[in-house]
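Just one protein chain is left out here, and the rest sit where they should.
On to subunit A.
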Amino acid sequence: MTLVALDGVGKRFASGTEALAGIDLRIGAGEFLAILGPSGCGKSTLLRLIAGLAEPSSGRITRQASRQVGFVFQEATLLPWSDAITNVRLPLRLAGIDRAEQEARAAAALDQVGLRGFERAYPRELSGGMRMRVSIARALVTRPSLLLMDEPFAALDELTRHRLNDDLLALWAGSGVTVVFVTHSVFESVYLASRILVMATRPGRVAAELAMEAPAPRPTGFRTSAEYAALCRATTEALEGAMAQ
């Protein structure tokens, strides 16, 4: 089943920049799609189009009506004047869900990202990684069928990133959510995705598509396996090919 379909989608900004051109993309239910590309190739623009935060200037985007979108921005984007649980329950609050249920679901979402006990902490009092996890909890609290993430772990140290990668994979495998994950890291995309979309720049377009056939919950030690190394090599070659175009 296709959640979102893009046909010949292009995006030209008022400034004249052609950010995207001729994008054809099907996002299937339950897949983990990574969008990989160099800086400025239009990854964020593409994700915003998928989310419906921007309109394409050419082509068509069709979305399945019943989808519920969760969006994780590149920065945590928490409201600094609200504590963690109030930040997490914001989407429910905006949807007019009653207070008790908001609190219960937000607490559960915080627990899910390992932040039980930090409900009353303000963003200022949390580390960068914790803030990012609050932001992920906020995206999860609506039980989205489509989770869009824009380089969510880019600003984090490697160890934290690895842990959050594993958490995200476990969540994906456990809930059947569809994930679209923007990154500029080959290693991250190979580790996470079931499919990688490699993008080329100026204008932003799809240069290659790679299916990752590694087992879905990655086995322990996968990061150091020969299989992982081979997949990374293939993806790096695809990316280099895209950048040479």
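Annotations
The rule we apply is simple: a contact is a pair of C-beta atoms (placed from the backbone, for glycine too) under 8 Å apart; a residue touches a chain by one contact, two chains touch by 3 or more; residues count from 1.
Going forward, contacts and distances are computed from a predicted model.
Looking at the choices "Xanthine dehydrogenase family protein molybdopterin-binding subunit", "Phenylacetate-CoA oxygenase subunit PaaA", "Polysulfide reductase NrfD" or "ABC transporter permease", the name in the UniProt record of the chain not drawn here is "ABC transporter permease".
Residue A:E75 is the one among A:E31, A:E75 or A:E119 that touches the chain not shown. Touching the chain that is not shown, out of A:L3, A:I35, A:L49 or A:L90: A:L90 (per the contact rule at the top).
Although one chain is hidden here, its contacts on subunit A can still be listed: residues 48, 51-53, 69, 71, 73, 75, 77, 79-82, 90-91, 93-95, 122-124, 142.
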